[in-house]
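Yeah, one chain of the complex is gone here, protein chain that is, but the others are all in their spots.
== chain A ==
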Amino acid sequence: MITQALFRALDKKAIWVVAILLVIALAVPAANLLIPPGSPGHVPNYLVTLFGKYLTYAMLALALDLVWGYCGILSLGHGAFFALGGYAMGMYLMRQIGDRGVYGDPVLPDFMVFLNYSELPWFWQGMDQFWFAMLMVVLVPGLLAFVFGWFAFRSRVTGVYLSIITQAMTYALLLAFFRNDMGFGGNNGLTDFKDILGQPITATTTRASLFAATAIALALSVFICSMIVNSKLGKVMIAVRDAESRARFLGYRVEYVKLFAFVVSAVIAGIAGALYVPQVGIINPGEFAPANSIEVVIWTAVGGRGTIIGPIIGAIIVNMGKSYFTGALPELWLFALGGLFVFVTLFLPKGIVGLIGQWRGYSEWRNRPAPPSDGAPSGEAHASDLAERGENTKTVTRAPQPKPAE
């Protein structure tokens, strides 16, 4: 049973995505470390780190897509899980500084000395152990998602209301982490990291290893998401997205289906955050900003929600655009992003990946003798319309939009 589920995970496109990511995990660090600078094929250090960062964003977008694209839960607070994973990693990195901080305290991080802490707060205990910190990277976002989802999904909060409370969740965390007395470094956050697993954090080899780790983590996330969405549970998730109450009348516990997807998604987002922090060298409360979570939604929409590859492509392309714009025309970036979102929503409902599908569908459609005029039907009220057209609609690629529960 379980082996079958594993095989199912690697079918179709997923195996390609996993394979490509694993090749990248080896090739990019190799091209960075083994090919001397100046020779063709050398990948400069800054690009390794930049693309490493993009891959953590891709992981975050994939996590969001699992709940949004497949299960219909539009979370506007996924940045919170990413940031919590990042903080857990940041705490580990802070504890690695030891007495090399400005104040030279062997145990307390600089900001605690500055704020006159006499001892380490309880939640910083154990964070000097890598394994323990990694456990927290998974546990903290997972637990928050579980508790949040338990209450939200059981009381059947859906649609806009759910989106709003996820946004409120990340905003509340933003405010909390800004406070100095929370014990997370206030608005400066955690930074000035020195070592990770005994290696200097800025060394080229460390950077290359972090890149490889990120690509592998993304490949694993693709594998897990693919296993879920290709299973019967994945079909039920789509059923919940498209007609939630119908799924209930079939006997499925919709709230648990959503809770499962939400927790898995939060854990993936948390791991992405933990890989992000050592590569950018800082984590601060700004990561909880509601705008960050909204950006993730845009990446996913641009790439194509409800697909495995879409959010990965979307996150990388949009962030490449962002890197370019913030260098060349910084004041225009937000307009470009907003415009992009409007454009994609209006013209590319299935994103870049859907565009490729549409092209295929279009050429097929052109080869048909008498194409039916497609008046963009969605769901109800068009039943008779569909009945008339009957079999002719076979190849029309149409995305049934999620319907509110009836």
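What to note about this one:
In this section, a contact is a pair of C-beta atoms (placed from the backbone, for glycine too) under 8 Å apart; a residue touches a chain by one contact, two chains touch by 3 or more; residues count from 1.
Here is the rule we go by: contacts and distances are computed from a predicted model.
Going by its UniProt record, the hidden chain of the complex is named "ABC transporter ATP-binding protein" among "Probable septum site-determining protein MinC", "Class I ribonucleotide reductase maintenance protein YfaE", "ABC transporter ATP-binding protein" or "Anti-sigma-W factor RsiW". Of the candidate positions A:132, A:150 or A:260, contact with the hidden chain is made by A:260. In the complete complex, the residue from A:102, A:250, A:342 or A:356 that touches the missing chain is A:250. From the options A:228, A:272 or A:309, the residue with contact to the unseen chain in the full assembly is A:228. Although one chain is not drawn, its touching partners on chain A can still be listed: residues 1-2, 4-5, 228, 231-233, 235-236, 238-239, 242-243, 245-254, 256-257, 260, 379-380, 383-384, 386-387, 390-391, 393-394, 396, 398-400, 406.
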